[in-house]
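Every protein chain but one is kept in place in this view of the complex.
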Amino acid sequence: MQVIINGEFREIDPQNINNLLEDLDIDPRKVAVELNSEILPKAVFETTFLGERDRLEIVHFVGGG
Amino acid sequence: MQVIINGEFREIDPQNINNLLEDLDIDPRKVAVELNSEILPKAVFETTFLGERDRLEIVHFVGGG
Amino acid sequence: MQVIINGEFREIDPQNINNLLEDLDIDPRKVAVELNSEILPKAVFETTFLGERDRLEIVHFVGGG
Amino acid sequence: MQVIINGEFREIDPQNINNLLEDLDIDPRKVAVELNSEILPKAVFETTFLGERDRLEIVHFVGGG
Amino acid sequence: MSIPGDKLVIAGREFSSRLMVGTGKYANNEEMIKALEASGAEIITVAVRRVNLDRNRESLLDFIDLKKYTLLPNTAGCYTADDAIRTCRLAREAGMSDFVKLEVLGDEKTLFPDNEELLKAARILVKEGFTVLPYTSDDPIVCKKLEDIGCAAVMPLGAPIGSGLGIRNPYNIRIILDTVKVPVIVDAGVGTASDAAIAMELGCHGVLMNTGIAGARNPVAMAEAMNLAVRAGRLAYLAGRIPKKLYATASSPIEGLLE
Amino acid sequence: MSIPGDKLVIAGREFSSRLMVGTGKYANNEEMIKALEASGAEIITVAVRRVNLDRNRESLLDFIDLKKYTLLPNTAGCYTADDAIRTCRLAREAGMSDFVKLEVLGDEKTLFPDNEELLKAARILVKEGFTVLPYTSDDPIVCKKLEDIGCAAVMPLGAPIGSGLGIRNPYNIRIILDTVKVPVIVDAGVGTASDAAIAMELGCHGVLMNTGIAGARNPVAMAEAMNLAVRAGRLAYLAGRIPKKLYATASSPIEGLLE
Amino acid sequence: MSIPGDKLVIAGREFSSRLMVGTGKYANNEEMIKALEASGAEIITVAVRRVNLDRNRESLLDFIDLKKYTLLPNTAGCYTADDAIRTCRLAREAGMSDFVKLEVLGDEKTLFPDNEELLKAARILVKEGFTVLPYTSDDPIVCKKLEDIGCAAVMPLGAPIGSGLGIRNPYNIRIILDTVKVPVIVDAGVGTASDAAIAMELGCHGVLMNTGIAGARNPVAMAEAMNLAVRAGRLAYLAGRIPKKLYATASSPIEGLLE
Partner (left out) sequence: MSIPGDKLVIAGREFSSRLMVGTGKYANNEEMIKALEASGAEIITVAVRRVNLDRNRESLLDFIDLKKYTLLPNTAGCYTADDAIRTCRLAREAGMSDFVKLEVLGDEKTLFPDNEELLKAARILVKEGFTVLPYTSDDPIVCKKLEDIGCAAVMPLGAPIGSGLGIRNPYNIRIILDTVKVPVIVDAGVGTASDAAIAMELGCHGVLMNTGIAGARNPVAMAEAMNLAVRAGRLAYLAGRIPKKLYATASSPIEGLLE
């Protein structure tokens, strides 16, 4: 199915957030995730499954002033 | 009857704004008048009569920066 | 005979300062003259005659700050 | 006999500089001495004897900027 | 002694003088009138206050020639948008003009503007057809918002009202001049003639002051000094100053030196 | 537009203008004359140079109305007391006047004075009856010595000649004003109108400049700006400015505010 | 080399260092880490950005020892209250901390704050339990409002971000220090060590910088310079400097001079 991650269309299998981050090789402890404009607490990464057309934002800290 | 002019209680006869200003020796062309928190156009000074407990503000220009 | 005027060798006839300035088309009232490192008062321009190898400086005012 | 030390008249016995400094309880290593406007090297403190009316300046270091 | 055609234009109206002066704090009206004359100002600020019913009815307008001076009523003393708006409406009624110097103050110690309230008031007053000249901070972002709202000019402060500190932050004034297209008038902080000249040399379109003149030992002489200084600064700005250099350049020629 | 009786007095001679200007670095004589006019100056500096025998004989004096302007010949380009003294003697002979602007330069990069040589030259020239106006540093000790020698004024620099940096060290200028009784004229460094106003507000008796005017994009306009600025600064000094304060003072009354 | 018990306290947390530094603009992470060490900082700012899915997954947090440094996520790049609020919420989720450096920018050229939007955002974020450290203007009125809203500190700018102009308006910083009780931290504008010392000498409680260090030719050396300068300035502030005087006072005794 198709989702939008950080502004890009992606074809993925139905799965929960943790699996997705794993596939993307992203450490869940070091990011924050927004699903369809709602912030997703880490606690629900496991129980939250992606649906068609979901919009995801995955952010982390970078160098800044 | 009693009205409040610039914060002070005053005992006056029923009359219109022009008469009042005249009594107070104030040139109507050089002031602005607020009646019960509504600005009163000079045009209606003649036709506006004061009632019991009316609150009047009579202001003019003074030196300022 | 030869004299040095403002650093340049010049061939001139024996003459006094006034004649020289005239030949050079210089208004004596607007310059100062130094003859062999001595300042020459205007009063003596007429009576001062140039000799071989004399060194003359003729200066005037120019724009300056 | 009488000498002038640092501007003050003093009655002292004839003696050399070292003795004088000792009498004055001054450590010769920490001062400089001027005798009659001539600087006296420490080397000659022992061999230099004071005479009547000699003028001595005895200076040292004090706090300064 | 002026540049032909160099006019200050505010809301379509042309003014020859770039100095605006206040009418407060003078020893008496005679001194005030003399100072206004000496300043050459065409726009003068006034405050709106209650008529004092117990004192003589003498009005400021009895002294000021309205053919000569354009009145700019202020909202001095207002600490909320509502008070300022109310004062502007009364001023228009009293003065029959749309020009207002909009001030919304933040506190009594600094008399700095409360720009959040100022923006609120400006949005409403512009809609009501006022020609709004807002007293504000040397904040380019606020000045841009005031321009976008439709204010006829922006009037950033140079320093606190009456402080005489001059332009504390010329950098911000320069940025404001780069940022907005409406006239930029330095309001408040001018203490002496050179302060006014500096404002104009930065490229400001005008200067507004009161205490700097009225508080001087000799207000009339200071008014003339400010008049000259504003013109001097404007002329210097237009004339194009020499660049600054760490080292020297001779002003007399090298050629023709004696040997 | 001037203070009756406020004159600049140098060696017993009175001048109405406190601005002295140079005649160097102008595009042409016409521009120079226009700038002199606009500046209102009464004293103008000139340099002493060899007549160029190969070029037209046109002399600066053909252009300058000596009834209107007092010439102040300088010793620009001199790096020793001897050269400066020689130049002064020639200047007196050429100009029939005792006034000289004495410069003895220390190096070509800064054009700062060599005060040791300057003092030597001044001691001799004063003895020879010259009216010496020395260009010097903002050094109160040197200025006091120049006064004691008998110079008619002291002319400390504000900044390097032609640098346009303004008065780099107003503190020293203030101390000089406290220290000497002869006129103090800031010479060199003025870049724009406010620099000149600041000099006068410090209490200086005059300002001398050349590059600041001649080097401007529009020299005639800048000359007028400097004219106005010197008068503005002088008036402000005499008018007595308000004190500087960190906090504000209202210029509109508190009394009569609406409730 | 420190004053026992002199701690910076923000929202009840104590810090020994009064220098906060950013983590942006370094040539590489190694240089950044060395600079952080040299700075002695305990609080470091970071930005919140999308993970780049196409590049290596390396994270800033892989390099930074969170036992040693407190992260202060910023909202750089946000031009509305909504964007800033959204960024703060994400930052809290990513960092498990309530500390945020709140920036709402007004335009890209100045990067000055839009204080109207900033106040909106601060009101909401404080309600949501964030510890808000707002980047703002040197505007005492806005700073007072931010304190009243419940911000943990105020961080007025010294000059535009990355400009290196130092504290353009020390007067306003002093007034802010008189006006609010929360810590005042100068954020942005510091270009060199003395700028940081001056901020501390004014009485500021801390200094925050990034470009001044990261942009230096030798960032690690500059980080150490800033470390020393902040401590020097703080110590000088506490030590109580001598008053300024126009004239001199001898430091060596008069007594005992030779005659």
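By letter and in written order, the chains are A, B, C, D, E, F and G; residue numbering begins at 1 in each of them.
Basically, a residue touches a chain if its C-beta (ideal position, glycine included) is under 8 Å from a C-beta of that chain, and two chains touch if they have at least 3 such contacts.
Bear in mind the structure is a predicted one, so any value in this text is a computation, not a measurement.
Participant: Could you tell which one of F:V9, F:L66, F:I141 or F:I254 touches the chain left off the display?
Facilitator: F:I141
Participant: Touching the hidden chain in the full complex, which residues of subunit E are there? Just list them.
Facilitator: Residues of subunit E in contact with the hidden chain: 171, 174-175, 246-247.
Participant: If you put the missing chain back, which residues of subunit A would it touch?
Facilitator: Output for subunit A: 7, 57, 59, 62-65.
Participant: Could I get the residues of subunit F that touch the absent chain, sorted low to high?
Facilitator: Interface residues of subunit F facing the absent chain: 106-107, 109-110, 112-116, 119, 137, 139-142, 144-145, 159, 165, 168-169, 171-172, 175, 179.
We take it that only the chains that are shown with their structure count from here on.
Participant: Compare the contact pairs of B-F with each of B-E, C-E or A-G and report the one sharing over half of them by residue number.
Facilitator: Checked against B-F: the matching pair is C-E.
Participant: Distance from the CA centroid of subunit D to that of subunit E, rounded to the nearest Å?
Facilitator: Here subunit D and subunit E have centroids separated by 74 Å.
Participant: What positions in subunit B touch 2 or more of the other chains?
Facilitator: Answer for subunit B, listing residues that touch two or more other chains: 7, 57, 59, 62-65.
Participant: Two-or-more-chain contact residues of subunit F, please, as numbers and ranges.
Facilitator: Residue numbers touching two or more other chains: 22, 24-25, 47-50, 74, 76, 86, 90, 161, 210-211, 214, 246-247, 250-253, 256, 258.
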